[in-house]
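Heads up, one of the protein chains got dropped from this complex, but the rest are sitting where they should.
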Amino acid sequence: MGDVSVAAQARPVAIGPVTLRRHQVVGLFYIVLAAIMAVLAGGGVSAGASSTFDLNASGVAVQLPKLIVPSAGTAYVLSGLCAFVGAIQLVRGFGTRNGIAIGAVAFLAVAVFLVWAASGRSMNIVGVLQATVQRATPITLAGLSGVLCERAGVVNIAIEGMLLTGAFVAAVAGSAFGPWIGIAAAALSGGGLALVLAVLAIRYRVDQIIAGTIINIFALGITSFLSARVLTDVPELNNPDRLQPIAIPVLNDIPIVGPILFANNVFVYSMFILVGVLHFGLFHTRWGLRVRAVGEHPRAADTVGINVLGTRYRNVFLGGLIAGVGGASLVIGASGRFDREMTAGRGFIGLAAMIFGGWAPVGAFLASLVFGFADSLQARLSVLNVPIPSELLLMVPYLVTILVVAGLVGRARAPAADGRPYEKE
Amino acid sequence: MRLELRGISKRFPGVIANEGIDLVVEPGEVHALLGENGAGKSTLMNVLFGLYRPDEGEILVDDKPVEFHDSGDAIAAGIGMVHQHFMLVPVFTVTENVMLGHESARGPVGVLDHADARRRILEVSERHGLRVDPDALVEDLPVGVRQRVEIIKALYRRSEVLILDEPTAVLTPQEDEELFEIMRSLAKNGTSIIFITHKLNEVLEVADRITVLRRGKVVGQADPKTATREQLAAMMVGREVMLEVDKDDPNPGEPVLEISNLVVRDDRDQVAVNDVDLTVNGGEIVCVAGVQGNGQTELIEAITGLRAPESGTIRISGAEVSLDPRQVYLAGVGHIPEDRLEEGLVPGFSVADNLCLNSYFLPPYAKGLRMQRDVILSNATEEVRAYDVRTPSILQDVGNLSGGNQQKVIVAREFSRPLKLLVAAQPTRGLDVGSIEYIHKQIVRKRDDGSAVLIVSTELEEVLALADRVAVMFQGKIVAILSAADATPERLGLLMGGAHPEEASVEEIVAHVDEVVA
Partner (left out) sequence: MTEPTTPPPAAEPTAPPATAAPAQAPASAPPPGPATRLARVLGSLVVPILAIVSGLFIGALVIVFSDREIVGLLGRDPLAGLGAAVDSVSRAYGALLTGSIGDPGRIADALASGDARSFERAFRPISESLVRATPLIFAGLAVALGFRSGLFNIGAEGQLYLGAIFAVFVGFTLTGLPWFIHLPLTVLAGFLGGAVWGFIPGILKARTGAHEVIVTIMLNYVAYRLLDLLLKNQPFQRAGSANPISKIIEESAEMPQLIAGLRVTWWFPLALLTAAGVSWLLFHSTRGFEFRAVGLNPGAARYAGIRIGRTLVLTMMISGALAGLAGASVMIADEGTLTPGFSPGYGFDAIAIALLGRSRPLGVVAAAILFGILRAGATPMQAATQIPIDLVVVVQSFIVMFIAAPALVRTIYRIRTPRVSGTEVFSKGWGT
C-alpha cells in the first residue's frame, strides 16, 4: 500500500548512523515490502479471482478492451519486481538514480494495491485518473499560491482562508453577475486577503505564521457569518452557473490520456497553463531570478538595487489572486454552491504539495496529483465497497507531507529567508 | 572618477556614528580607511553606497553633488562594494549572482540569457586576472573565490570606485597577497579603491593614501611611504598602544588538558581538526593562533563537548570526560564562547539569570526542580560588583547592555568558580580597549591561580600579548608550537599562512621582509 511503503522506507534514515550502509537498509526494506505485498495481496485474494480494469471514460466513442488480469498471479509478479529492485538496491544501490527506484517501488506498491482492490470487481481506472486531475486542481492552485509567496520569502499559511473566501465570493458574485465575474471577484478577494497578510508581515513585521492564522480565523468567521446571515435568506445568491467541461477536439480522442487531460473545464486548463508559465518564469526569467534572490538572500538582492519589499508585496498579492481562483474552482468548477467550511483543509494540503514539490510549480503540481489520486481512489473504493476504510487513504497526503518535511523521503530545501521579515539596516 | 564626501554626519539613537567627515578619493588610488572596530568606517561606507541616508553632508561625484536613495543609485553612479559578509546567494551559480539586478535577458518577458552573461563575466575576469568558473554554485566555492566573485560583480557593473570592507578578515596571508595584487592592478587601470581595515601592515603595504577614523571623526591622514606602524596605531586608538600585558613568567604545573590524535568534522562533514595533539599545563596560557576557519572553532567545540569528535582522546586532569557540555562544565572547565550573543548569553533573560546560565540546576541555585531565586539574586549582586559589570540593575535584560559589559557578564560567570581549565575563543572580539585590558588582566590572574588556559584568537597582537606558548593551526593541523620568546609576529604570520615550520626560520623571514619592502 502506497502510504505504508513510504512511511517505512524512511525508517533506515531515522535510525541514523547505523553500521549497515544506508542503501542496504533501504534495499532490505524494499524486499520486506515486496514480501508483505505478496502475502497480503497475493494471498489475500480468492484463488482464481481476476481484477478488471476499465480503460474507457464514459461516453467515449473509441472503446478499448477491458484489462483483465488474474489477481493473485499479477500481485505475485509485481511483488517479485519490487523484490528485484530491492535486491539491486541491496547489492549496489542506485546512486543518483535513487529517486527513480523510489518511484518504481511506489508505483509497484500502488499497482499491487489496485490489483487487490479490484479483485473480483471492475474498476474504471480512467475515471479515477480523471477525478485525480479534477481534485488536484484546487490543491495545485493553492500550492502555486504558496510557491509564489514563499519563493519571495513570505510564509503563507493563510491559503486555506483565501480559498474559503474565494469560494464564498465566487458563489455570490457568480450568482449575481455570472461565472466569469464570479471568478474575477474571487481572485480579487484572495488578493485582498493576501495584501492584509503582506501588510501585517512586511509592514508590521507580525510573525508570518501568526498573521496567516489570524487571516484563516477571520475568513472562517466571516464566510460562515455571511452565509448564515445572507445566503440562507437569499438562496438566489448561492446558485452560480457552473463552467462545463470543454473537450478539445482530436486530443480528446486519444485513448486513456485524452479524457483525462483534454476534457476538462477552464479551471483545469488554466491550472496547466499556470504551472508551466510560473515554472518557466521562476527559473528562466529576470523576474524569477529576482524573486528567488529575494527569498534566499534579501540583503544581497537589496545591494544590487532590487526592491525587496516591493517584490514581496507583489508576489504575495499574485499568490492571493491564484488562491482566490482556486476557491472559485471549488464552487464554479465543481459543486455549484458555497457551503460553510467547504475547503476542508485543501489550502493546507496545497501547502503540503508545495513542500513535497520542493517549492517549484511543477513539483507542486505533481505532488497535488499524488494527493488527488489518494482522494479520488478513496472515493472510488468506497463506491466499490472495498473493505478498506476511506479515512486511511485520506490520511495519505498528511502522512506523506510529514515524512517529506522530516527529510525521510527526499529532502526539501526551503528558500533560506522564508518567513523572515526584511529590515533595511 | 573622483569621489568626494563633504561633512557627512550620521546619527543613530544614542550614537553618533559619523560626524563631519570629509574624504576625497582620487581616480586610480588605493585609499585606506583605517580605524578600530566601531570607529564608523562601515557606517560611512553604507552612506556612500546608498544603504543609509546621511543626516548632514553631501556626496560629490566628479565635483557634482549626487544623492543616493538606495544602492541601485550608487551602483548607477559607478560605485561598487564588496561587503564583509558576502552578498551572494549560495544556491545560485556565479553567473546568476553576478548578473542579478543587471540581467542579460531577451524579449518582453525577460528570458535570461546565460550565455551572454557568461561571456561578459569571462571578459571581466580575463581583463583583471580574476579566475573563476561561471557555472559553479557559490555555496561550493572557497571563501577567497567568493570574494573574487564579489569583485567581478562590482566590475561587471562598470564600477569605477570599489569599496572593500575588511576584505582580509577571512583570508589567509597567501590569499591576502593575491588580493593586494588584484587591487594594485585594478588601481593601475584607473579604478579607485577604498580599502577598509584595522590592520596596520596591510595599510602600509598596499595603500596610496591613508585616512584614519576614530569615534566617527577623521583624526588625520598619512602617507604610507613615511608613516610608521606606531604612528598609525597611536592615531587609531588615540594614545600609545600598550599591547604588552603586565604579567610574570609562567609557572607551569601538571598537564591539565591533554589532547591526542583528535579528529573532528565540521558541519559540512569535512575534516576540520586533523590529528591534533596538544597539552596545556596548569599555570600557563597557550594560545592557538591561526586565520579564521582553520579548525580552531571545531577544536574548541570538541574540548567543550559541543561537537562530538570523530576519533582521538581529550583528557582533563588525566580523566577522559564524557562529551557533553554539562559534564565538561562539571569537570571544572570554564568556557568563553566565540560569539557571545549566539552562545554565551540569552538575550531576554536578566543579568542575574545569565550569571547562573550553566549552574542553574546545581545547589545552591536550585533544590531539586525548584530554583532558589534569593540565592540567584544575591549571587548576581555580588558578581556584578566583583567584575564591574555596568548595569542599572541585575534584573536588566542582558541584551540591553553594551558589548563590553555583556562580555564581563560571561567572564564573571565563568571566572567566579575554581577552574582547572579555561577555554576562551576570541575573548575580546569587538570590544573597546578598556574592556580588552580588563579581560586580559583577568585571564592572566586565572593563570596565576594555577588554571590551565587555552585561548583561540585570530588577532596576532592578542596572541603575542597573552601567550606563554603559541600553537599555530593551519588547515586543521597544529603546524608548530612555539615558546613566547620564539613567537615573533613575522614567524607566526608565515606559519599561519601555511609555511613549513623549518622554512619559517630567521633567514626566510628576512627574505620575506625584504620582498615585502621591495
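A few comments on the model shown:
Letters A and B mark the chains as written, and numbering starts fresh at 1 in each.
The rule is simple: a residue touches a chain if its C-beta (ideal position, glycine included) is under 8 Å from a C-beta of that chain, and two chains touch if they have at least 3 such contacts.
Keep in mind the model is a prediction, meaning the values are calculated, not measured.
Within the whole complex, touches from the chain that is not shown fall on A, B. When you scan A:208, A:238 or A:376 for touch with the missing chain, the hit is A:208.
Of the candidate positions B:64, B:188, B:268 or B:370, contact with the hidden chain is made by B:370.
Residues 14, 304, 306, 324-326, 329, 335, 337, 339, 341-350, 352-353, 357-358, 360-361, 366, 369-371, 373-374, 377, 381-382, 384-385, 388-397, 400-401 are the ones on chain B that touch the missing chain. Although one chain is not drawn, its touching partners on chain A can still be listed: residues 14, 16, 155, 157, 200, 204-211, 213-218, 220-222, 224-226, 228-230, 345, 348, 351-352, 355, 389, 391-392, 394-395, 398-399, 401-402, 405-408, 414-420.
Simple rule for what comes next: only the chains that are shown with their structure count from here on.
For the pair chain A and chain B, the distance between C-alpha centroids works out to 47 Å.
Residue ranges on chain A touching chain B, taken from their complex, read 281, 284-287, 289-290, 292-293, 296-297, 299-306, 413, 416, 424-425. Residue ranges on chain B touching chain A, taken from their complex, read 46, 49, 51-52, 70-73, 75-76, 81, 83, 87-92, 96-97, 99-103, 105, 109-112, 153.
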